[in-house]
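The other protein chains are all here in position, but one chain of the complex has been omitted.
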Amino acid sequence: MTGIRVEGLSKTYRRGLAGERVRALVDVTLTIAPGEAFGIIGPNGAGKTTFLGCLLGFLRPDAGRITIDGRAPDDLAVRAATGYLPERLVLDRWMTGDEFLAYHHALARLPAASRRAEVEAALERVGLAGEAGGRAIRRYSRGMLQRLGLAQAMLGRPRYLFLDEPASGVDPAGVVLFRRLLSELAHRGVTVILNSHQLDQVERVCDRVAFVKAGRVEAIETVAAGAAHARVLRVRVVVGASLPVTYERLTALAGEAGAALLDLNGAEARFTVADDAGAARLLEALIRAGVPVAEATPEESRLERLFLDSSPAGSPTEPTPGTT
Amino acid sequence: MPPDEAPATPTGSTRARPIGLLIAALVLLVARILLGLYEERHPPRLPDLVGWQPIEGAEARAFAQHRAVLYDFTAEWCAPCQMMQREVFADLPSAREIEREHAHVSSLRAVGAKAHPRALDAQALEVPDRDRHRLELGVEARARQIARALAVDFREERRLAALEETDAWTGGALERAIADLEAQRLQRLTELPQRVRGRKALQKERGVERHAIDLAQAADQPRERLSREFAFPQAAPPWRRV
Partner (left out) sequence: MNVTLITTLWRQRFTSAVRMALMAMLCGFPVLALAFVPGAGLSLLGNAQGLMLTLGAGMIGQDVSSGVLQLLCARPVKRSDYVLSRWLGVALAGTAISLLQLAIGAALLTARGAAPSAQQIVLFGAGRLLECGGIAAVLALCSSLIGGFGDLALYLLASLGAGILQMAGQVKHWLWLDRFAAELLGSLTPGIDLQRLVAASPMPWFPIVSYASTVTLCLALAIVMVNRKELSYASG
């Protein structure tokens, strides 16, 4: 297993008969190590789906090279080790859930002897155990479809799992289930490539995240390194209790902890902290001073900031392992 | 089961070109074109199971047996004729049936690309005079048809009918009558103002008239080959008897 290597990938579409050329991907270069959970985020139309399409061998790049485990993406061996959950999930509506999974099990050249057992196990894993397996897919709800799609993607324990908006249309219970499954997979060493708009999910599951905008990879962030970034911390105190500290007292406390108070609105105070350690120190100082801290949340996640940042030069980038 | 131990891991691209199939398709296409061209030059002989007989003695046989004579006018390019050839004459039971029903069967085939059964050249047939006039039947029938189409006056039609009854056709009287009629007709046409009758109708009639004139001329000169002007741009084909 050598992971996924993308070098100088470019893809241009010709939109419509008039032939207006749309540069969907421009010179994308990155490497995904085996066993890594890699997230792809970006605004709509940034080229994420195109990128996934190229990685899966559905689209042929105009320039550049992609290798998965040293082979071309549309190689049969790579296909056998890949699971894919597309964004616009279309399943064969006339089949039942069981039949569909059995069909894909057979297509993936998995042994027939274990088919029934594995299909049932897959359905159970995504929460579709019971009569849902025998129901025709045309009668599935959106959430059920998505779950079935994930079950199909995970058949045969693929080494590479490509998920395009896996949790769209799924109820909150399902979202939690998905997150759990993905984390399990990531821990088992499956390389997960996750394309999602749900930034909190991406942050929780992925090791690294690529921010794609207008066909280019603007930034590749390591999630773990988020710990070392400055942020705005919003601290909410218990409402109704007499506020034991004033603006000045809070400022002083913040200064001691190496943070700075931005403003104070009623029950909510906003501080800037340098990193996770700074945040911990600030909270400790506040609580020791008797401030009834109810909740402390970052105002914007780091990933959200990537979206709001219009200048690519300003966004914090970390050198990532393995990138050329 | 860990994927590394999956049996018979396939290799090769999902988009692998079907080289064998492509080569086979190309080879077969070339073969098809070549064979097709060859067949154009040497058309396959369809088994013709009807025992066609030479034209002599057809009439005698017909009278003796009180049964009809079948003349098959056919040509290579005539699609219905070919269908008849394939489906009726090549089918043994049908062929036998045909032979049983008729006293005499003869097939006359036009050779050449654009021949048309309306044109007959008795000369090329080299048949005795008595039979020739039977074959000119077609020409005369057509002439009568045209004459009828042209005749606007029923008196003229009656004159034609009278001519028929007198069986004077061998003398060329019919053709002369048609020629007379034609002259009168043309005169009438030139006298009528053009805008009364549609231009196209006029042209069509002129076309028909031209045919009549040609036929009349040809009938007057039975030994001459029918000329190019007879509506077809190439020489009339030789008729060949089977």
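Labels for the chains are A and B, by order of writing; each one numbers its residues from 1.
The rule is simple: contacts are C-beta pairs under 8 Å (C-beta built on N, C-alpha and C of every residue); 3 or more make two chains touch, one makes a residue touch a chain.
Only a predicted model underlies this, so the values are computations on that prediction, with no experimental measurement involved.
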item	value
Contact partner of the left-out chain, one of A:L76, A:V175, A:A214 or A:A274	A:L76
Absent chain, residues of chain B that touch it	10, 12-18, 21-22, 24-25, 28-29, 31-32, 35-36, 39-40, 44, 46-47, 77, 79, 86, 90, 113-114
For chain A, residues in touch with the removed chain	13, 24, 49-50, 53, 56-60, 76-77, 79-80, 82-84, 86, 88, 90-92, 94, 103-104, 106-109, 152
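Following the convention adopted for this analysis, only the chains that are shown with their structure count from here on.
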item	value
Centre distance in Å when chain A and chain B are each reduced to the mean of their C-alpha atoms	79
Chain A residues within the chain B interface of the complex	57, 72, 74-77, 79-81, 109-111, 114, 156-159
Complex interface listing, chain B residues touching chain A	1-3, 6-15
